[in-house]
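With one protein chain held back, the other chains of the complex are shown just where they sit.
Our next item is chain A:
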Amino acid sequence: MKNSISKIKISSFILTLLISAPAIIIFLYLFIGHSDNWQHLKETLLFTYIFNSLYIMVGVAILTTLFGFTTAYLTSLYNFAFSKFFHYGLILPFAIPTYIVAFIYGGMFNITGTVTTFILDILDKDLSEVVFFDIMSIEGAILVMSLVLYPYVYLICKTYLSFESASIIEAAKTFNLSSWQIFKKVILPISRPAIVAGVTLAVMEAVADFGVMDYFGVNTFVTGIFKTWFGMGSVEDAAKLASILMSFVFLLIILERIQRKNKVFKSSGKDFKPIEKEKLTGIKSFLAFIACFIPFFFGFLLPFIQLCFWFSISYEDIIDEDFMTTLYQTLSLAISSATLITALALLFVYNVRKHQDKTSSTLTQIVKLGYSIPGAVVAVGILSFFSILDKYVIDLFSSTFIISGTIIAIIFGYCVRFLAISINNFEAGFSRIPQTYDDAAKILDVGEKTTFVKIFIPLLKNSAFASFIIVFIEVIKELPLTMILRPFNYDTLPILALELTQQSQIVESSVPSMFIILIGMVSVILLAKNMNKAQ
């Protein structure tokens, strides 16, 4: 088919170049020079970064599999006490950002934490007299990350076990195998690709994390990037670390894709029917309840109750004019970014629909890669990219306007990170619009603009709304990218929460944290309502 170069295609091409520029620059840092500090960094801290990142990856992988797969297996195949509640309840840890859970656990379980002192008081003992697990450690970070991130494994495994594997499991049951034999010989092997897919997402999130690691004082690539950038003021070395981390993440994605390609076990049936659940009674039902209650309790209920309590005793001190400014800044940043990202995503996906060629879909795929790059890496890439741009603008136009450290830089960062979410929404939306609608409009001699406005826009409004809400929530929660790129003294709710914890005001940090969670919850309710209406 002949390719007609249209304005929309040229725009997509330029935008792709722009959006991928930070990642390309970071990638180039793998091969180009470094500052004098790099040698010192390499000899002292690089090994720690690599070791800690690997340790976190392995730890999070094991624990998220344990929590996520066990709960998915139990809720997919069995009915037991509160199993219907756990169906949704086990997803709730997603509602609280990892760094907020870390702040809460830190406040509860550190040496002077509320729970620690409470237990020591009851036991009437000193800290030196008891075995104490220090939450403010790498193991503590792994535990907290796993408690919040296990829903990735839970959701993917549950979908797979409940639907796609139903016929395989039911076939296994006809051979009179015991539940344990079915689990070992059938369910575990066939679920492996789903487990790996979920674990990869959790692990990627863990290695890209800043808030938890910074608060728990764990040295990882991301905290390293911050230290090099803020402490040493070296963009080059931060970029070099970012380039290693990015390679790490891409390697992970490639490995996951390879295993998925080779080992996807799919039911031979075309239409998936849900699996028939077995009823558990007595002790078995109790044990299944406990297995699901533990991750739900520690991943959501306990931190949420603690947060509510701290909020109730501190909100009057924190909610003042400054706080309202921060809230306003967070909301306006999220609304403007979500609007822009939704519009850009529509442009990319419409370009693919209109041209239906390889170039257009490749451009979209490139842009979507941004989501897998950690926020800190994107931020350093943008800093490097804008410093080049700023220099060019100053040299050429003698202008004093610089983009670095402005809102533009942050919004650009969000575009790089979150366009993929929005594109996925529109892709799903467009896939539900038959190609014959486009053809019908063409035959009726209705122009592209009219077709776009009268047909596509109304049919895509739910996708656009979903995209807006999901990006909005992501931006509200975002921490590392905003930290690095924000203008001087420009706070958002996550930054305020982090700063309060850094000033040992853990209880007070519950206020911005609670607002983040509430805004997220309200948004999710709006999204769910909209989805119901659409259905």
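One rule holds in what follows: a residue touches a chain if its C-beta (ideal position, glycine included) is under 8 Å from a C-beta of that chain, and two chains touch if they have at least 3 such contacts; residues count from 1.
The rule is short, and it goes like this: contacts and distances are computed from a predicted model.
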{"item": "Omitted chain (choose from \"tRNA uracil 4-sulfurtransferase ThiI\", \"2-oxoglutarate oxidoreductase subunit KorA\", \"Iron(III)/spermidine/putrescine ABC transporter, ATP-binding protein\" or \"Cysteine desulfurase family protein\") - UniProt protein name", "value": "\"Iron(III)/spermidine/putrescine ABC transporter, ATP-binding protein\""}
{"item": "Among A:257, A:279 or A:454, the residue in touch with the chain that has been omitted", "value": "A:454"}
{"item": "Contact with the hidden chain (one of A:290, A:440 or A:521)", "value": "A:440"}
{"item": "Touch list for chain A against the chain that is not drawn", "value": "1-2, 434, 436-437, 439-446, 450, 454-455, 458-459"}
